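Working notes for the structure below.
One protein chain is absent from this view; the other protein chains keep their places.
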Amino acid sequence: MTALGEFALWIALPIAFWGMVMGFVGGYHKRGELVLSGERSVHVVFILLVLASLGIINAFLTDQFQYWYVAGYSNRDLDTYFKISGLWAGQRGSLVFWAVLVAFFASITVFQNRNRNREFMPYVVGVLQGILGFFLVVLLFAKVNPFEQLGFVPADGQGLNPQLQNYWMTIHPPVLYLGFTAFTIPFAFAMAALLSGRLDSRWIVLTRRWTLLSWFFLTNGVIFGMRWAYEELGWGGYWFWDPVENASLLPWLTATAFLHSVMIQENRGMLKVWNMSLVLLTFLLTIFATFLTRSGLIESVHTFAQNTSIAFIFLVFMGSLFVAAVILIVYRLPALRSENQIESFVSREAAFLLNNLVLLGAAFAILWGTMFPLVSEAFTGQSIAVGPPFFNRVNLPIGLVLLALTGIGPVIAWRRATGRNLTRNFAMPLGVGAAVSIAFISLGVRDGYVLATFGLSAFVLAIVAVEFWKGTQARARIEGEGYATAFIHLVGRNRRRWGGYIVHVGIVLIFTAFAGRAFEVEVRKALNPGETVSVASPFGHVYTLIYEGISSSREQNFDRWVALMTVERNGSPVGSMSTERRFYRVNRQMVTEVGIRSTPMEDLYVILADVEDFDGIVANDPDAQRIVVQVMVNPLVPWIWYGGVIITIGSLIALWPAAEVVRRRRVLAVEEESPEALAGAASA
Amino acid sequence: MKNGRFYVGLVGVALVVTYLVWTGISDSMVYYLTPAELLAKVEQDRSFHGVGVKVSGKVVSGSYHKGDEDFVHLFQVHDIEHPDVAFPVVYRNVLPDTFTDDTEVVLEGRYGEDGVFHAKTLLTKCGSRYEAAPADLAGQGTAE
Partner (left out) sequence: MVTFGALLLVGFAMFLILHPIISGTEAPLESAGEDPSDAQFRKRVSLLQLRDAEYEFAMGKLSEEDYHALRKVVSAEALAAIRAEEAEATLAGGSAELSGDADLEEEIAGVRARLKGGVFCSECGYPNGVESRFCSECGSPLQSPRISPAS
């Protein structure tokens, strides 16, 4: 099986390039049989890549340590699901994983469009197969072949890094990769639009679902990464402005911008060049994210090994794509002219544009800060680093502006908002926001950013609540329905808008959670059994942890020392929690597992900072029980995860196709409404 | 001019972001040095003792011991290229899990007049953190 997988990888390469040539040539010369051959090659490459992936997984499951990759990321006693996730545990396998996901989406796209959008498809096929060809070239020629063999068969593998032996490790990379790779489809259609000359908003409407799907996965992927860092890196934080974290955030920022700016092109025929550029930029950033992670260009907590031939190939690829796309855009500039212009700074167009500019500004700042050590070293010979203070300083104001826009955008009028429109829609929510800020001032909060965040969050929530209320009310009145029915129909008729509002609520929760960091509390103490440590939550109550004792045991893959604590809240027992240290025997590495007790408003977070006498505990020496702990209260952190759930709900609503779309396939994918049977006049 | 407002907005935001980035970098930038470079800089300029810097080096084997209080860690860090160049470090926080003898570390802090580096943050830069080095397995013998 594994050998077959390796063979599949080799024959996928020429077939991918064949498909690329067939797509472009067939499309340009209008040769339908070439195009069909190209489309078939898309499916074939997908099957081959699936075989390659299965080959790798099979090698892991059957402990085939003669493969460099398997030996490096697995051992006999490793849990089965970590063996399976070995496919994306390391650089080589994850490249195959990336490719198979792109091929999967490509195959779906070709199948979905076998009778539709035919003017685009040959070029879509060409672009997608070209991209797959690139990844195959990297895999087979840049010394990163996952099927490379050692030349001997080790008795056991090196095992998986203990910090990767965590539930989130099996979820975070795949979801993030789904986000990155799904964006290849909108990019392919954008290039197809440029190549075929069909430059109206059609390509945007066609790819809207893909963009949203990609964004959905990217958002969840980033949030899962935060969860993983929070649980596994064990410092009480969830974001460190680490270069690899930043690299995954960059395409998210531009994808969010794109998600919004397409609405301007759809509604007002503006920003066509802008949207083309954004798609290109986002796609390049997804490739860049993988490039940064895989090439070890910037040192970071995440970084994989250095490999300069990969760096070269990636740079050439990204560079050529960029040049080709720019040439195409310039060539098509006449057809990309805006149909309208921005009439007023106070309008929905302007709000969306500001949203875009600010998101791109953040992306630029983060990119600059991440690359700064390299750039400064190249120019001055001296490496200069910037850390979290820089990123926070730049992004906090940007975050506030974005938060405000989240409330302004949905409600401000198109074209030109009059004073009437503004007072009507913003007076009350502004009042709510101000009231909330004042309330927090009276509670003693003085931090400007925190006050602004809480106030703006309230402002946005008020706006969304009023939108839902008024919309339901209007519909109930107009259609004569009950409020519950009206609400369901309201959302069902315009899923993109109302799903989007729900997503905004989730974003607000997350931003509010970020503000909670200003109120973190931390206490450190050494404890013997029976002793206690107390920490006061900013919400007023006091947690007391009673150290019961520490025990040791031997598990399949590691030895562990577990410290048990009883938790009291304001004096009454509410449960227990544990924190532990693990020694992974094969990797010879010590890992701390923190203890987290979540309540809706905060997390109680305990780190086993030190154990005095590991061996004494194993020997059951009663005097060896002294430990050192760091106890934290992290207010509002659970709201990040809640926000993620709400974002998921909103995204799913926005993504969900209306049942009638299937039937009304011949009309555009502007599938927001359920059709009524009768015809009516459009205008009076 | 058509789309004038678009360009005004673009330029405006660009200016603001540039300002934020500029001041952000000036405020929070730190030199990223090796121990040898750090010591050389301090020799040249005594006031460098007070400057926050980032240093990348390797923990000297066997040099780690705990301080008198909890959360105090003492060890020596040497230059990767010039292993004889080293200085002592004191770090007052929770040690990262991957900290052992001979790991590569990245420290942020000040090199004090007392000749000790006072580290505020400590990161272990495990070169092989995610990447395997199965060549080491050669000695283990083969499976049947």
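Which chain is which? They are A and B, in the order written, and residues in each are numbered from 1.
The rule is simple: a residue touches a chain if its C-beta (ideal position, glycine included) is under 8 Å from a C-beta of that chain, and two chains touch if they have at least 3 such contacts.
Quantities reported herein were computed from a predicted structural model and do not represent experimental measurements.
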Contact set of the excluded chain (shown chains only): A
Residue of A:474, A:619 or A:645 touching the missing chain in the full complex: A:474
Residue, one of A:7, A:104, A:364 or A:519, that touches the chain absent here: A:7
Contact with the hidden chain (one of A:58, A:267 or A:648): A:267
Listed residues A:116, A:143 or A:541, member touching the removed chain: A:116
Absent chain, residues of chain A that touch it: 3-4, 7-8, 11, 15, 18-19, 26, 30-37, 39-41, 43-44, 48, 51, 114-119, 121-122, 200-202, 205, 266-267, 411, 413-415, 418, 420-421, 424-425, 470-471, 473-475, 477-479, 664-668, 670, 672-684
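Going forward, only the chains that are shown with their structure count from here on.
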Centroid distance [mean C-alpha coordinates] between chain B and chain A, Å: 28
Chain B residues within the chain A interface of the complex: 2-6, 9-10, 13-14, 16-17, 20-21, 23-25, 27-33, 54, 56, 70-71, 94-95, 97-98, 100, 106, 108, 123, 125, 127-138, 140-143
Residue ranges of chain A in contact with chain B within the complex: 65, 68-69, 71-73, 89-91, 150, 152-158, 161-164, 234-235, 299, 301-305, 338, 341-345, 350, 353-354, 357-358, 361-362, 364-365, 368-369, 372-373, 382-387, 389-391, 393-394, 397-398, 524, 526, 589-592, 607, 609-610, 628, 630
